[in-house]
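Only a single protein chain was left out; the remaining protein chains are all shown in position.
Every chain is named by a letter (A, B and C) in the order it is written, and numbering of its residues begins at 1.
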Amino acid sequence: MNEPRQTLYGVIGEFDSPNALMAAARKVREAGYEHFDSFAPFPIPGLSEAMGLHYGLKGWKHNLVPQLTLLGGVGGGLTGFFFQYWVNVMAYPLNIAGRPLNSWPAFIPVTFELTVLGASTFAVFGMLALNKLPQPHCPLFTVPRFKRATNDGFFLCIEATDKKFSLSDATKFLEGIGAKFVTEVRDED
Amino acid sequence: MSDHEHKYGIVRSGFASTNPEDPDNHPPTAEERELREYPLDIAAANAKAKSGTGKQYWRSIEELAGDPHFEDLLHREFPRAASEWDESVDRRGFLKLLGASMALAGMAGCGRPPEQHIVPYVKQPDGLILGKPQQYATVMPFGADAVGVLVESHEGRPTKIEGNPDHPSSLGATDAFAQAAILDLYDPDRAKTPTEAGDIRTWAMFQQAAQDLATAQKSVNGAGMRILTGTITSPVLAAQIEYVLKFFPQAKWHQWEPAISDGAREGAKLAFGRYVNTVCRVEKANVILSLDADFMANGPGHTRYMKDFYKRRNLTGPNDEMNRLYAVEPTPSVTGSAADHRLPLRASEIELFARAIAAKLDLGGSATLSKDAERFADAVAKDLQKNRGASLVVAGEQQSAEVHALAHVINAALGNAGATVYYTEPVEANPVNHAESLHELAADIHKSKVDLLLILGGNPVYDAPRDWAFSEFEQKLKKVHTVVHVSSHYNETSEFSRWHIPETHFLETWGDARAFDGTYSVIQPLIAPLYQARSAFEVLAAFTDKPGVTSYDALREHVKTVLGAGDAEKNWRKSLNDGLVAGTALAPLPVSAKFSPASLPPAKAHNADEFEFIFRPDPTIYDGRFANNGWLQELAKPITKITWDNAALVSPVTAQKLGIGRTIASRGGEHGQVRSSVVDIELSNGKVSAAAWVVPGQADGVVVLPLGYGRKNAGETGTNKGFNAYAVRGSNALWATTGGKVTVTNDEYPIACTQFHHNVEGRKIVSSASLEEYKKNPNFAHEKDETPPNGLTLYQNFEELGYYKHYKWAMAIDLTKCNGCNACVVACQSENNIPVVGKDQVMRGREMHWIRIDRYYESGLETEKDDDSEIPALANPPTYFQPVPCQQCENAPCEQVCPVGATTHSAEGLNDMVYNRCIGTRYCSNNCPYKVRRFNFLRFQDWETPSLKLMRNPEVTVRSRGVMEKCTYCVQRINNVRIESEKDNGGVGREIRDGEIVTACEQACPSEAIVFGNANDPNSRVSKLREKVNPRAYNMLGELNARPRTTYLGAVRNLNSDLEKA
Amino acid sequence: MAQIFHRSTNFIARFSLFSAIFLAGLALTGILALARSPYFTRQNISREQPVQFSHKHHVGDDGIDCRFCHTSVENSATAGIPPTKTCMNCHSVLFNNAGYLEPVRESFRTDQSIQWVKVHRLGDFAYFNHSIHVSKGVGCSTCHGAVNQMPLIFQANTLLMQWCLDCHRNPEAVLRPLDQVYNMDWKAPDDQAKIGHDFAVERKIRSTVELTSCSTCHR
Partner (left out) sequence: MSEGPVNSPEIRRLPRVLEPGYNYASVTDKIASIVLTRPVSLGWLAGFTLSFTILMVLLGSIAWLIIKGVGIWGINIPIGWGFAIVNFVWWIGIGHAGTLISAILFLLNQQWRTSINRFAEAMTLFAVACAAVFPGIHVGRPWMAFYMFPYPSTMGVWPQFRSPLIWDVFAVSTYGTVSALFWFVGLIPDLATLRDRATNKAAQIIYGMLAMGWRGSARHWHRYQSAYLLLAGLATPLVLSVHTVVSFDFAVGIVPGWHTTIFPPYFVAGAIYSGFAMVLTIAIPLRKAYGLEDFITMRHLENMAKVMLATGLIVAYGYFMEFFLALYSGNKFDVFLVQQRLHGPYSGYYFALILCNILTPQLLWFQKVRTNVAALFVMSLVINLGMWLERFVIVVISLTRDFVPGAWGRYQPTFWDYSTFIGTMGLFVSLLFLFVRGLPAISIAEMRELVAHTSEEHE
């Protein structure tokens, strides 16, 4: 079969256990590859560290979700409270049951709810955005065995965009660290 | 004139110039002419009426016949009255939009309102300012009295009836009947056109027929002609009758009033040897003894008497004195419940009691009483003695001639005659013994002597005694060749009449009447007859040689004789403006009682364990004439709090003896529905089944049968409600009888009772004390008050934000002065467009009255556990009435919980309710400690019936379904007065004077128990009744710190120490 | 094997996510705008009337005072629509056989009212009172616009509650000398802020809390 206009995406290999995948990932990183990714049907503890992904401030490059959540929460809360303040004290001050115009204790529930709302929406949509989802189309889906990535397969893929990537080296390297079914991934139209 | 300017800018102009009889614009308008010229299709009209395909409500044959000309006229709803300000029309449109289309569209705003039209006058009546209501003076004829009223008119639509301060029988106050009369005018069930044997006829046709009948009678000098009327106090009408009788020398005039006994008349004869009219000066009496007299709620001048009575109960401070009222009566009445001392006695024992009093005053005669009664009589006699010339004994309308005679002699002996009571020529045009009069008529009919019977008003088929020839009055009537019945509705009697002529409402016709003291009063119409109605006068005229003569002409003619010298036209206008002719009250008669109690035959012994059955006019629908009046039907009876029904009333002991049971239905419950045993009552004259009802304070062994219910043909509202007490009422026992049988059945009947629980559960709801206690401790009402001090709050001080600065509206209600007469409730309903919801909804606890009157018994136990232990406590418990409108709390619990801010506080301290913002969560009602909020659970307002639209007060929003509503302190009146005051002095404005704003309830209240005003003005009447100023003032449930603007003043009773001890 | 989704779906998916949120917002603003649009408020829309009565002619050209026809404006909640009689007072002489006045004459002849189409319309739950406004120095043109230039009358303002509130919160901005109330051409002077304030003081205009209380307009 010959596809003239096919672009190379990377090389993918399969491993038979979470631990194998973790070890492999560590090796790939030590080998100096940066644009690579590993795939598993469930989150494997330690895999992130193995791939050199960090949490917290240190890992903001890899994971901005906590910061976004904080932002959403603070934003929601402030909007919540000051909107109520504006309505009751500035927009249309009314004597309601002789309660103070700025009855701040009564404004707390709404403030709280909006805080949570803001934070959680930011968390979720932030996560999706950072993961570049939705992305229904991905070159990896052309690899027949890759279906098992959402079932019981453990994969590692070195991407062509990596600067020290070359098809032959990468393939060899993967086979060298015990990957099975090493195949190149090509994006087809 | 000027003395009434202050009624929120209403110019009380002398003349209802929007009405056609007014000579100024009398010539028939074009459409009238057109209609008359238009050929009538009577056949079509009849067909439609019969087949029922015709309109539900129609004003005239033309309309029913579907005359196109008429149709488009009708759409403009009374062209002459129509104007752009007929709010009800476009308000209806708006609410329809809210209700219907938005419901379907599912969201607001889609579909914009349709175009509306402005329909201005063609020729605007003089003196009418568009958008400004006018008030006209007139009188409401009622029994042997005429109640002076001022009627508010919006562009020719009478909308509200209020008391006429100038009129002796009103002095500015009214009773519930007068307030509700406006609904009778617009009652869609009124007869709309003359009929002959049920077929529609025109007035002209009747006139023709009348003339034929007249000629027939003329030939026999009217030997076969009879006229039956109620009590007539109208000189003009009386003159007309006299004229007819002259015209037909052998014709006879009979009278029958079902709810008023001949006792008063015959008693006068017994005492003075002639008929006289008794007028009391209640305000002059220190001690009053009521012998089964409900003089504050029934009988001539009752409104005036109530006002006078409470003039003597103004307690500004502990040093003030009060009059004292003793009541001896078989069943609790409004008057009796307000009494300081009350003794339940069988109706038949009242006479004994009167004899005893006479005896104790050494007037001869003697009587043996029970121990309690004896003690009571002793105390009363002593008290009367102490107050010679300043005491008063009143005998009840339903009491026998003897009791009345005894009352007269006692008053005479005490020197009260001329002081607290005086006698005049009868107010009635022709006083006769009604029972005899009717009996005579019946006999004549029986002997087939009668072939033309004119029944002017009244409903004898329904309310005549069952015995004599009346056993089948219907059948008898058939014997009469021609019966002509004139009445507002096509009722039971009309069915048996050949001709029925719709009678005009007193707001539709010219006429006159004498008040209880004889004052000559003028009836002027505020609107042209809504239907093809005629006054009794005009019907009579049809039989004379002057058929065309109108009431107006006759009145003008007669008034000449009444009006004094001077410019006739000017005097005439003045009398219209005042609603009466000054100085026409009848002069006192120099009569002396020539009657000795000793001369009375020995009292017939009665058997104490025999039941006594007594008949009374119903407190809200009277003798049945108001049966089709929704406001009065839904009005809770003062004592029993029953609506929409009457019931056989018995005392707790009797109920226990009979084994009468009742269960509180869980739908509605204490505030709505109680299922009560049905009893079969068998009297000599018949048998009737009635729901039984237990009334604390009623004499044991007495069964009260309220009249006026069980109508078979009263109209949509009144037909088949309650049981017909007339069905067992015979001429031998018109008011009381014994020897009947009561059997309790297993059936239960659901009664719509708006307040069943009668115990305050030891809560701070009603405060009361005796006069001595009050003098000893003036602060009894609020000393145990737990209201937190004003400063004690974390809340913002709204005065600083400019609230309550200028005006601070407040209301004070004096419980000493409330006897639960209900006038305020109906006044409020009329003023605020409050809908009637019907028995079913009342039974679900959804009645809409903005002001309710709670009735509590002292030391009653929990009613809802059927516990005999409470029976002694309820034998004769002191009764308290508490009107409860919105309390307008400063820290209103309702406001805080409204999610949309539909109820907020105004700068003047009103608890505003914005209907168009309300979405109906009902949270406010839940959170209202006083439960004064009312909710439109369904679409309670009638938006179809055209006549009811005319009745609405355009100053008040008509509420849609799903909206909360409540008392607003009549904010529309406040605003109108404020606007007028602010416009004064060339826009600079002035302060509102105290008393310038009068709420509807305050206005109606005869005892002036309700006072409204500005609490910021230390000199306003209300300020003097508020906390810290008046010692009796207290807040209902003050401990909740809702800070109500409505304060109550503790109830004080002037007890007689002799009766207190032991 | 073939992909389930074409590459383009990536863009489509992301774009549709955003546009969904965006469209929702747009729709909401649309509704809010519509509620304020002349379609609902009927602002600036003149209507076909039984008689094409021109305020421009009567007020602008003939200089007839407002109160000549709207007689109750100073005493009543309503300014009052003149009865046919008022028209006839002049038109029985002037243009007394002009065709376009036939409806007026017919009304007078047959005693049937002319049915004008209502132009200025408030909710029936809003109780506006003309007399208090004019007597406190709020000019006709403040709410009704330059009527003297309207061949056919139309509603110059939105009459939305928000619009009422603007004025009730700051009446100083519109108060005039009392003799200028019926002057259609009156323009606020530069020192309106000052004189407005003075008027408010001398005419005892109620405070904002009072003027913005619900029961001021709703009953």
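The rule is simple: contacts are C-beta pairs under 8 Å (C-beta built on N, C-alpha and C of every residue); 3 or more make two chains touch, one makes a residue touch a chain.
What you see is a predicted model; the values in this text were computed from it and never measured.
Visitor: Return the single residue from B:445, B:664, B:678 or B:910 that touches the missing chain.
Guide: B:664
Visitor: Among B:265, B:711, B:934 or B:973, exactly one should touch the missing chain; which is it?
Guide: B:934
Visitor: Quick one: say which of B:435, B:603 or B:765 touches the chain that got left out.
Guide: Final answer for the missing-chain contact: B:765.
Visitor: One chain isn't shown here. Among B:209, B:963 or B:977, which residue touches it?
Guide: B:963
Visitor: Looking at B:544, B:629 or B:882, which residue reaches the missing chain?
Guide: Of the listed residues, the one touching the omitted chain is B:882.
Visitor: To test your reading of the contact rule: which positions on subunit A touch the chain that is missing from view?
Guide: Residues of subunit A in contact with the hidden chain: 18, 25, 37-44, 47-48, 51, 53, 55, 62-63, 65-66, 69, 73, 83-84, 87-88, 91-92, 96-97, 99, 103, 106-107, 109-110, 112-114, 116-117, 119-121, 123-124, 126-128, 130-131, 133-138, 140-141, 146-152.
Visitor: What is the set of subunit B residues that contact the non-displayed chain in the whole complex?
Guide: 98, 102-103, 105-108, 664-672, 755, 757, 759-763, 765, 841, 844-846, 852, 854-856, 864, 882, 884, 893, 896-901, 917-923, 925-927, 929-931, 933-939, 960-964, 1036-1037, 1040
Visitor: By the contact criterion defined above, which parts of subunit C meet the unshown chain? Give residue numbers in ascending order.
Guide: 4-5, 10, 13, 28, 32, 35-36, 158, 160-162, 165
Here is the rule we go by: only the chains that are shown with their structure count from here on.
Visitor: Express in whole angstrom the distance between the two chain centres, defined as the mean CA positions of subunit A and subunit B.
Guide: Distance between chain centres, rounded to whole Å: 80 Å.
Visitor: Report the inter-centroid distance (CA atoms only) between subunit A and subunit C in whole Å.
Guide: Here the centre of subunit C sits 57 Å away from the centre of subunit A.
Visitor: Counting only residues that touch at least 2 other chains, which ones in subunit B make the list?
Guide: 801, 803, 904-907
Visitor: Enumerate the residues of subunit C that touch no fewer than two other chains.
Guide: Answer for subunit C, listing residues that touch two or more other chains: 209, 214.
Visitor: Under the touch definition given earlier, write down the residues of subunit B that touch subunit C in their complex.
Guide: 29-31, 76, 79, 82, 84-85, 87, 90-91, 94, 109, 112-113, 115-124, 129-132, 801-803, 805-806, 904-908, 910, 912, 914-916, 955-958, 968, 971-972, 974-975, 979, 982-983, 986-989
Visitor: Which of the residues in subunit C come into contact with subunit B in the complex?
Guide: Result: residues 31, 34-35, 39-40, 42, 47, 71-72, 75-78, 80-85, 107-118, 121, 123-125, 127, 129, 131-132, 135-137, 178, 202-204, 206-210, 213-216, 218-219 of subunit C touch subunit B.
Visitor: How about subunit C: which of its residues touch subunit A in the complex?
Guide: 1, 3-10, 13-14, 17, 165, 209, 212, 214
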